[in-house]
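Apart from one protein chain that is not included, each protein chain of the complex appears where it belongs.
By written order: A and B. Residues from 1 in each chain.
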Amino acid sequence: MKPSNELSAEAALKSLETLDLAYPQKDLFCTWEKTGDELRALLTTAEILQSLYLAGRDLRCFHSGLAVSLFRDNSTRTRFSFGSAANMLGLAVQDLDEGKSQIAHGETVRETATMISFCTEVLGIRDDMYLGEGEAYMREVAAALDESHAEGVLGQRPAIVNLQSDVDHPTQSLADLLWLKQTFGSLDNLKGKKIAMTWAYSPSYGKPLSVPQGIIGLMSRFGMHVHLAHPEGYDLIPEVVELSARQARETGGTFTHSHSMEDAFADADVVYPKSWAPYEVMQKRTPLLRAGDRAGLQDLEQVALKRNAEYVDWECTEARMKQTRDGQALYMHCLPADISGVSCKQGEVAASVFERYRLRTYHEAGGKPFVIAAMMLLQRFPDPAALLEKLIGRSSRYADIG
Amino acid sequence: MKPSNELSAEAALKSLETLDLAYPQKDLFCTWEKTGDELRALLTTAEILQSLYLAGRDLRCFHSGLAVSLFRDNSTRTRFSFGSAANMLGLAVQDLDEGKSQIAHGETVRETATMISFCTEVLGIRDDMYLGEGEAYMREVAAALDESHAEGVLGQRPAIVNLQSDVDHPTQSLADLLWLKQTFGSLDNLKGKKIAMTWAYSPSYGKPLSVPQGIIGLMSRFGMHVHLAHPEGYDLIPEVVELSARQARETGGTFTHSHSMEDAFADADVVYPKSWAPYEVMQKRTPLLRAGDRAGLQDLEQVALKRNAEYVDWECTEARMKQTRDGQALYMHCLPADISGVSCKQGEVAASVFERYRLRTYHEAGGKPFVIAAMMLLQRFPDPAALLEKLIGRSSRYADIG
Partner (left out) sequence: MKPSNELSAEAALKSLETLDLAYPQKDLFCTWEKTGDELRALLTTAEILQSLYLAGRDLRCFHSGLAVSLFRDNSTRTRFSFGSAANMLGLAVQDLDEGKSQIAHGETVRETATMISFCTEVLGIRDDMYLGEGEAYMREVAAALDESHAEGVLGQRPAIVNLQSDVDHPTQSLADLLWLKQTFGSLDNLKGKKIAMTWAYSPSYGKPLSVPQGIIGLMSRFGMHVHLAHPEGYDLIPEVVELSARQARETGGTFTHSHSMEDAFADADVVYPKSWAPYEVMQKRTPLLRAGDRAGLQDLEQVALKRNAEYVDWECTEARMKQTRDGQALYMHCLPADISGVSCKQGEVAASVFERYRLRTYHEAGGKPFVIAAMMLLQRFPDPAALLEKLIGRSSRYADIG
């Protein structure tokens, strides 16, 4: 029992009740499709769940039900965050492993979506490998679930949780936003702060664009000065860059797009240096994949690695950190970072910089289970505030032993 | 809360109480080993669980316990149906993946069966790839569990759920029967109806025989006119065909066995066109597998594919559907269907036919979790009627929020 947590949860709950939203919420594919109030509701719900969890409370809202996870790319952190969120709320995780299942044998998406959903409350999908594919797949699944629910095939419409698409990575960007809020004290305090979302060198090839896209697409909504920097050829999806610029202007911030890591870091309050694949390489990958052209994919990889090697100096060094606001910018990363001399010879960040911020990146990651749980809760319950009030009154999640 | 569901559940419960059965029920390997009353109890229990689930009820009967799944063939639908049933009743699924486990290293069946069962309530097994192997394996597991329970090694005797053997696929055929009951109004209404269980062309090779065997072995018990049709060489296990014919005669129906898809479809009320492997190919496969003869297996596959190609006209077309009762026969499939021009160039069913019945095939599949849950419940509880009465009185499976 931690009274301070209880109090903050109750205060947060009151702020949640001031938002006039329709529940249950619809699927969140990209944060920029959501209103500011919807995002605030998500953050607040995540905070309440986190404070109650840390106070040891029992947060189960489902007595039974499946949370299905479909990972079309490797994952440790997101897989465990999803599993943690599901478990916390009372759901059991069942993985849909395409290697094991008949999906590999040509089954249509809509049929599979229904077949795995008869007793499913939440469907988490990661599909981030190919531009133009991931979000499209999720929307196809969503349409299938809508139809099957409308036609009475499914008793409930499972919520889709986007665990990373080719376009956005909302559970990451919202966990990052939660961490910024916790670090700077409030969302209002983010106004006027400068965040540098910059490319950084990594010896690996082909990391998705959705993390940087998610960051600029979300952080541009709170009056921040967003600076996107990367070498030539490492562009992001143009539409996402454009909407981020527009959002920054509309909320009293600015949006700068450069090819200079130095400019981005200058006086930044927050830096987020991270590798991603060259845009045109990502564009070429999708048709090669569809054509099953393995040789072509390998050739493309060689081209990309060669280009990558030209930008080995895009590293978050101590010297660069010194150029940030008072030399004290908050370093962020979605993890795992490629740490020079630790996880690779030359990487995204100097070992001493990473080590100084290491525990803070862990804290940053620690919000993700609660962001995902908040999505589940807001998408599946008609009156989340009433539910959270009940949860605030709950006892320990450990057997009460007097 | 849906009063209509409650009422139907209560009525169903009363009909269940009129059956004089011994509980807990024994393992169900083949439906034809079960009495009519036993099958009726299963269907009724499945219906009660389905109506309560759709009404949002909490159906947990186990506070803890494992439901172990052992899949020796790929599966999406059955895997999720098993997982859904287990979760609904309060069990946690644990997969026994033979690739991961030491079973691959020569461990004996009876030992493994015991080792995975110390806290196991249900053991679901799919083993359908090789004639003469699957059901034999399940019976070996059952004998081992019986011994270990009798000797006090296991505190409880886990129920075995046959998730598809080489002989029968009872969770599929019973879900199909449930769907027929729901479509035609009652089991009695099935009397005199004609069902065509026919082979259909698929570009794939080697689908198990257990679906058609399960269908003729079950649907022949309700006074239906069962017509089994396939090209020469695509016979089913002779004993299953014989017992199906006998059962049809004994219940006032008929059994016809032909090589004509046309004859089967003529005036049929229900059609079930589906690919399966040639019988003699399946017979040759088992010794090749035992001998580890990969080349032999590949040669056999070529022979089978070549033969298959001769029967590409065995397709469920619009023209053939027109020949059924009023051109309106119910199309059934265990999914996924090989749909011409959709999932393959030429397949089991024309795209327009499948699309017209698509949502109905989803409904057909939707009963499977409840059929499996009914098996679990009837095999693990000494007084299922009393238990179901408790479940009817249960509240929501969602956290009650006022």
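One rule holds in what follows: a contact is a pair of C-beta atoms (placed from the backbone, for glycine too) under 8 Å apart; a residue touches a chain by one contact, two chains touch by 3 or more.
Keep in mind that this is a model prediction, so the values were computed, not measured.
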Residue, one of A:Thr31, A:Thr45 or A:Ser81, that touches the chain absent here: A:Ser81
Absent-chain contact - pick from B:Glu111, B:Asp188 or B:Glu355: B:Glu111
Hidden partner chain, touching residue among A:Lys26, A:Arg60 or A:Arg325: A:Arg60
Absent-chain contact - pick from A:Ser15, A:Ser186 or A:Ser204: A:Ser204
Where the unshown chain meets chain A, residue by residue: 53-54, 56, 58-60, 71, 74-77, 79-81, 83-84, 87-88, 90, 92-93, 204, 335-336, 338, 342-344, 358-359, 362-363, 365-366, 368-369, 396-399, 401-402
Residues of chain B in contact with the chain not shown: 60-66, 68, 92, 94, 96, 100-103, 105-108, 111-112, 114-116, 118-120, 147-148, 151-155, 380-381, 383, 386-387, 390-391
